[in-house]
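Of the protein chains in this complex, one is absent; all others appear in place.
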Amino acid sequence: MPEVGALALWLALLTALYGAAMGAVAAVGRREDVLASARAAVWVVAALVTLNLGGFVVCVGLLAYALYSHDFRLAFVADNNSRETPTFYTLVGLWGGQAGSLLFWTWLLSLYTVSAVGHRRPALEELQPAALSVLLAIAAFFLLLLTIAENPFALLPEPVADGRGLNPLLEDPGMLIHPPLLYMGFVGFAVPFAFAMAALVHRRVDAAWLSYTRGWTLLAWYTLGAGLVLGGWWAYRVLGWGGYWGWDPVENSALVPWLVATALIHSVIVQEQRDMLKGWNVTLVVLAFALSVLGAFLTRTGLLVSVHTFAQSGIAPYFLGFLAAVLVGPTALLVWRLEDLRARHELEAVLSREGTFLLNTLVFLAAAVVVLMGTLFPIVTEVVQGIRILIGPPYFRQVFAPIALGLLALMGIGPLLPWRRTSRRVLVRQLRWPLVAGAGVAVSATILGASAGVAAAAVVIGFTAAAIVQEFHRGARSRVQRWGEPYPRALLALLGRQRRRYGGYLVHAAVLVIAVGVVGSQAFVTEREGVLATGERLEVGRYTLIYRGTEQEPAPNATVTIAAVDVLNEGHPAGRLTPRRRYYPRYNQPVYPPAIRSTWREDLYVVFLGLVDDGRASFRVWVNPLVRLIWLGGALFTLGTLVAAWPDRRRRIRTAVEARRQAVLQRIRELDLDFGAGKLSEEDYRRLRDEAVAEAAAFLGTEAER
Amino acid sequence: MIVLVVTLLLTLGAAATGPDLDAQVRAIADRLMCPVCQGRTVAESTSALAAQMRALIREKLRRGETAEEIVAYFRDRYGDTILAAPPREGLAAVAWALPVLAVAIGTVIVGWLLRAWTRPPGPGSTLPRIGMLPEEALRRVEEEVARLESGDVDRSGRDGG
Partner (left out) sequence: MHPPGSRQRRLLRLVPVLLLPAAFVAVLWYALGIEPAAPSPLEGRVAPPFTLRLFDGGAVSLEALRGQVVLVNFWASWCVPCRQEAPYLEAAWRAYRARGFVLVGVNVWDAETDARAYIREFGHTFPNGMDRSGAIAIAYGVRGVPESFFIDRAGRIARRHVGPLTPERIRALVEPLLAGGRAVEP
């Protein structure tokens, strides 16, 4: 069976190479031989991609079977599985190891490729062949890794009796979804990237490629973001160090592309509304994809962990070559096409929504640069000085916090400003209440004894929270006045009719909720360590813990000791917690799954470190305030993204002309909304609306003539 | 949203107590990287070495050593690589200069772009003017906008394209 899998991978590689070449021929040929031959080529290539997909599914299926049946002849299975590994987690073994995750990655990419270029889309007719060629070239790279450097079907010279087993830290339900989500994010940027390249090649950097790739960008951005939150949830519940985010290289290399993608989905709005920032958007797409590749490179080659893993894996040189191609090729193309990326509209005033969007893009990029530099710094000092100077969480906290506050503030200010320009009177009317709210929160925080840092966070959070509430309120009020809807229905209608904008605000609210949770749990954490004899007590904030003894629990591959701890909340019994210590003899690795008593106010987080020599039990206990808000924020983030990205039947874009038509009409609608919400003076509104209507009329006119 | 802010404030009030020994240990341990882990500070790590380091910090604090003395001790024995935040001297100072530099360069770029792009609205615009267009075209625009707003199924786009 393994031989068939390896053969399927080789076939897939050849098919992808052939398809990429055909796509390129179709893209070039279109210019001379008009449409017919290119269209045929698209279909041929799409069929080949589908064949690829079938090959991949077979490969993944074979691997899953090999894992399940514990066939330890396969090197990959022996490395990531053992007879003791619970059956449920044999699946995790699929992405626990190098080859498995690469294969899974390639499979996702092939699925995305089929979905993006497997069918004819009239709106994207021109761009599809080139995009297809790029996507298949990327797939060919991963297939090359799988066939040459990291073959998942590699056989051991002799079958072994038992495998090495799965890293015990991965035995958690969260591990079933967290890595696939991150991969979906990493891979997802390939599609916008491919279309951006196609748009540059064909000099069609316009509304069509943008409106088509928006969905893909959102998907990648969302899955990456959700993967990050889930990763935090997993760390918090399994690792037992009391925290959820450690600024380690693996987390950072997913955070960096997410930050760039967030800049991108904002910057795209400016191009749609104002025909500006075309060059920015293409650059951001390229960056998001390149940083995903870099993230995969850093985490998969083990460069940041130790050089020895690299020596074992051998995929690093290939990856570096690929990274070079992804950085240099598109940059060259971008510079070459600079003339096509000039803005049609110019900026009228700095104090406008496009002004804040521009600033927003830059601050997001600065945040990404800071995290990336901090992550790569040990490599840089190693090259320069020969030693690794580590950059730990405290550095990131100190440097990232002010930038994050800046972003939160922009999140409040941006939506309050109208497009194009702001009059002073409107500015005062828009910012009045949020500023009052921010100041109020800050003053109360200071009176309650908060540090300067927390007070600063409180100002920004109060301001932005009030700004979001005001946006919803004024939007709803404007609908009540215009359409006579009842207020609650008007609120819901905002989410239904203006999905992108108000879904976006929901995501903003989610970020704010997460921010409150992070500030609360970082600034007000209480921690105690104690070694207790049976019956002894440990005081932690409002809680008293009483140690009642331990018992052993049988487990197939670990020694599990369970400690019983009775909890008193301000003197009243509040149940029993049972933190565990799981010791895996095979790895000499203890795991400390915490027992958590979670409320909206705070989490009581108890870790049992084990018994010391005299039989007493060693504990670490945290009281982490407001951590639940972080998970709530994650849920709200999902809801907001769903609202914003839900396909709109009425505005289904089928052609490039239709995309442009939607854009000009939507601009008028935005003006009406902004005026209704009080963001524009009467005079500005009339002038801008007349301009927008004239533009739309001119466009509809030329469309009718066709 | 308001509830959120209020909760934050309540938590603030509850936690506003002076720094005790545990908090001091935590603060110092957070300045040191755990030597046997990947990317965790001594405060966060569950390893035996980190636990012993925290106990040692506690003991040194009880003996009256200052935070700076304790950090200096660990740096003396393990070298600069134990510091969680790089020292603000030598090559490591670059790490602290970089974010400032990134923000500064960013600000210069934005300032330059804003200057280059900002044009006051004027008659020089090449866009069509409303007076130059037929009444019927304008009415059609208004209809389409109203249709978007009321949520009618938009057919014109499909057969018109």
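By written order: A and B. Residues from 1 in each chain.
The criterion applied here is as follows: a contact is a pair of C-beta atoms (placed from the backbone, for glycine too) under 8 Å apart; a residue touches a chain by one contact, two chains touch by 3 or more.
What you see is a predicted model; the values in this text were computed from it and never measured.
Within the set A:Ile148, A:Val328, A:Leu492 or A:Ala533, the residue that contacts the chain not displayed is A:Val328. Listed residues B:Met53, B:Val71, B:Ala92 or B:Leu148: the one in touch with the omitted chain is B:Met53.
Here the missing chain is touched by one residue of A:Gly386, A:Pro556 or A:Gly571, and it is A:Gly386. Residues 297, 301, 303, 306-307, 310, 316-317, 320, 323-324, 327-328, 331-332, 335-336, 338, 379-380, 382-383, 386-388, 588, 613 of subunit A touch the missing chain (whole complex, contact as defined above).
Of the residues in subunit B, those that touch the hidden partner chain are 35-36, 48-49, 52-53, 55-56, 74, 76-79, 81.
Keep this in mind: only the chains that are shown with their structure count from here on.
Subunit A and subunit B have CA centres that are 15 Å apart.
Partner subunit B is touched in their complex by these residues of subunit A: 239-243, 246-249, 276, 305, 343, 346-350, 355, 358-359, 362-363, 365-366, 369-370, 373-374, 377, 381, 384-385, 387-395, 398-399, 403, 420-421, 441, 444-445, 448-450, 454, 458, 461-462, 465-466, 468-469, 497, 509, 512-513, 516, 519-520, 523-529, 590, 592, 600-602, 607, 609, 618, 620, 625-626, 629, 649-651, 654-655, 657-658, 661-662, 665-666, 668-669, 672, 690-691, 693-698, 700-701, 703-704.
Listing the residues of subunit B that touch subunit A in their complex gives 1-2, 4-5, 7-16, 22-23, 25-26, 30-31, 33, 38-41, 44-46, 51, 54, 79-81, 83-86, 91-92, 94-96, 98-99, 102-103, 106-107, 109-110, 113-114, 117-121, 127-130, 132-134, 137-138, 140-142, 144-145, 148-149, 151-154, 157-158, 160-161.
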